[in-house]
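For this view, one protein chain was removed and the others were kept in their places.
For clarity, chains are labelled A and B in written order, and residue numbers in each chain start from 1.
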């Protein structure tokens, strides 16, 4: 999508020779369809195809990337319309929220949010100027007007975005109703689910004991026993597969794994199930469940994703008032070399298994992840995640993993987003940054340009498709 | 200050387009006054305005940045005139010290020390050649001659350096005599103090028990009780404020904080006060005192600085012989995400509080500090500190913090120095490096040039002034 506001060479190096190579590489992949194998868009959008409500509800209120930055500068979340746990009063006028957002637009200078929003505003709404207090109302009106049009409904945007396939993420207990409605509607967009069992795997998850009961009820398995509990996962995984799932996803505070015997695992499950788990037990149980999931993946072929290292809900006061996912998840140092060993002892040499590792601790790229993925057949490296899904973060990822793990132990790009309009921008950023990185290798005679074209294609399309079996 | 020796485009990227942008940005801020909100210059210089003694006493003997490098290559500190604890013999001829320094000038190739000294020599003494054994005497004489002139006294240099305001750092027990003399002299230079209470806060500080007694005596507070002890801090902070202080500074080995109840804190204080503190108690007390200081900041508005992560006096043999601050302080891994939580539980969501975080562990920039500062309203990021206050360190800081925390959760530059003649050079380096970083964003179309000019101004001047309330 051409834009008079977005420079065609954005994110490419300034040096003319590098820029020319980057542009040639990018030209070969710019219009490839989007493979989005991991993300958090809402399946009801595709199922029900309703218009989005208003600019603030689409861009500000649900996006913790955005409101955290305003909060850090003293803007109360109430004023941004973020709902309170107690149902207390918050701003309800989307235009007022939008104006507040415009007032703080300068905070996003130099951040990827600015790149994503400029891209979305320009390509979707033909807005070719920076948001600011003077034009806030005019831009609000323009976006609001467009959002009411049929061309701005989710399914139309899905096609306009050139999405070949997108994965959503649903919890183990989710009935997948939206996916069912989507299928029944006969719509031809390809949206698959992903099995994310945290609520039935993490003893510290809110309502875990109750979740186990539900888990038994919906699967017809006896979740009062270890064997029944594992069978319940087996059932749910099959159910998720029936809605297109090719992968599971595991969001753990650490990457710790365990390799218990059946009887040890059963004993630990007993403690956990009865709510008698200490913090150490809980961690141990999550650890063992990663290995169990790997074993189930060997049975059913689901690709396994491990997202480790986030200290969730760090701001306890805010959590009490507004609940989870409010921009207060903070990365922490994350060990992989010792943490993964029990799992790798069990399945590390399996060639049919794929485990994709994500990190919020960049110090492990060169030290642990690239050496691990450059050796174990089951391991692959997921793209830079969350706080590192940006220009410098992507460059650091390539600079710190490529020489040890190469390109072919990585899996292309994940947008990982719930911000639907940002999806094309995010994939475009990833493609441009990878081309910039490759251009440097080419210009420094570390890679032939003809090979760089092949690699660029793999990074933008092929690797995600093959690694996730899409 | 023009110089035939210092290239006008130094520290700017070589690529012509980048360089042109960097130069334009720099031209807009090059002559802004210096805001120096954190440093260690000696207030007696400004109070008494005496000439500096000689080149070695000004540039070599007191500067552990410099003599550590010679020591690392086998030069005994005695030969560099560094005073011994036991008063034993050391070199007393400044010219001999200067010659030894000149012999080892090559050690500083590629280091910021070389940049600072070349800058000071050229702009202050019109020396436009590299120091070397053949010219050592000639340069010594030139500097010595100048230092004797009135234009080279501290107050004249203060004006020549275009310093708008500079903060010194004084201990809790310091009578601030130099600041008083300065005020009484009627001099119009703006020099403010900073409250640094380590000697009365750290149970492992030399003479801590005695310090508490003094602390009580000078404040008229009963420091045998927890309440009286906290009141003594309250008194001293007010006294420091009367000499212009807008900030406190806390140099702790770790960033650990605590959030004890009044009675728990009082009990811990009792143990600590009687010299019964274990190492764990001492750490716990320091931790609690950070939170106490934050609470006092909520009362009196002083900005709080936390400098964490230095393993002081690592070289025990050298410490015994020469005392502290001899270039043997070594950074260590530093946790912030867990360490700060107790303090943040207590005051993290206060919008009127400012806590500026410094680190010697760069791995936390992208992983912990930028995510924390990009969320909590009270947190800001201090500039790269000590071993990281250099060209590559400054670039890494921007590359690893900007995309998550933006520019507006940072606070501009601190020179943090006791090397007075290096102050203009240090601020100039910071301005140039920030412009180089911004030029890249502009050239890659990640930021509009008009916005980059605004950011450059904020980084060089505005942010330090507002964050430190100067």
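In the analysis below, a residue touches a chain if its C-beta (ideal position, glycine included) is under 8 Å from a C-beta of that chain, and two chains touch if they have at least 3 such contacts.
Note that the structure is a prediction, hence the values are computed from the model and not measured.
Note on the undisplayed chain: of the listed residues B:39, B:55, B:327 or B:348, the one touching it is B:327. Looking at A:23, A:64 or A:440, the residue that reaches the missing chain in the full complex is A:440. Interface note: of A:15, A:54, A:283 or A:428, the residue touching the hidden chain in the full complex is A:15.
Interface note for the absent chain: among B:26, B:52, B:71 or B:358, the touching residue is B:71.
With the whole complex as reference, residues 15, 17-18, 335, 337-338, 341, 344-345, 348-349, 351, 363, 366-368, 370-377, 379, 399-400, 402-409, 440-441, 443-448, 451, 454-455 of chain A touch the missing chain. As for the chain not pictured, it touches chain B at residues 6-7, 9-15, 68-69, 71-74, 106-112, 114-115, 130, 311, 314-318, 327-333, 360-363, 387-388, 390-393.
Here is the rule we go by: only the chains that are shown with their structure count from here on.
Separating the centre of chain A from that of chain B, both taken as means of CA atoms, is a distance of 40 Å.
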